[in-house]
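Remarks on the structure that follows.
Shown here is a partial selection of chains from the complex, left in place.
Naming follows writing order (A and B), and every chain is counted from residue 1.
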Amino acid sequence: MPLARIDFRKGKPSDFGRKVGEIVYRTMVEIINVPEKDIFQVIAEHDADGLIYSPDYLDIERTDDVIFIQLTLSRGRSVELKQAFYKALAENLNQALNVRPEDIFINLVEVEKENWSFGNGIAQYVL
Amino acid sequence: MPLARIDFRKGKPSDFGRKVGEIVYRTMVEIINVPEKDIFQVIAEHDADGLIYSPDYLDIERTDDVIFIQLTLSRGRSVELKQAFYKALAENLNQALNVRPEDIFINLVEVEKENWSFGNGIAQYVL
């Protein structure tokens, strides 16, 4: 269900975005009850003019290695679950890909369950 | 009002995205009461690393011909209307462009009526 949009600056190895996506997916499965195999992601690299970030908003020091992760997902996770997800995702990206935790920007957009069709013109989450 | 983001893999004819967009627009007009001429779309092609999809989530067999269609639109359509829209969109894309119904991924993001300005710095839907 989540549709992920992942954006970062050019200059990474060619499989970097895919690896970030795998970790985003795996962390969603582990922490916020996303089903196995539910992976739909748009991953884009940008030159310097295409991805603009604050180097110090909230006194967090960001670099050109910043990654924007915007996830559209169904409504209903608690604040505590979202917090656990951010924490786990930052840890997992840091451990697996050496991304600085300061460089991980995450935003969630929540929608109703009937707002998804995964194929065949059917709203699969409507019972 | 809807802002459509349409994403698919490279390798299609150059006018493929535009044709998909026309069918998305036409189906919105026919099924979910979108006004005539209300067409605003961002269409992007991706290489294999830029668009990641599950080949079998919910036992639907997807291929590299998968199309992600994410529509931001005003809140207020019923579940039944959304279901009718998914069904019609899959049928129309299949009939016009031979897209497999399994390869059509749709997501709706709903916003308030005052969240749109169509030009001139005015919120045209606020009465």
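Keep this in mind: contacts are C-beta pairs under 8 Å (C-beta built on N, C-alpha and C of every residue); 3 or more make two chains touch, one makes a residue touch a chain.
Predicted model only: the values in this text are computed from it and were never measured.
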Copy number across the full structure, from 2 displayed chains: 3
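To be clear about the criterion, only the chains that are shown with their structure count from here on.
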Magnitude of the superposing rotation for subunit A and subunit B (Cα, nearest 5°): 120
Complex interface listing, subunit B residues touching subunit A: 7, 44, 46, 49-54, 56-58, 60, 62, 68, 70, 79, 82-83, 86-91, 101-110
Subunit A residues touching subunit B - in the complex, by the definition given at the top: 3, 14-15, 17-18, 21, 35, 37-44, 72, 109, 111-112, 114-124, 126
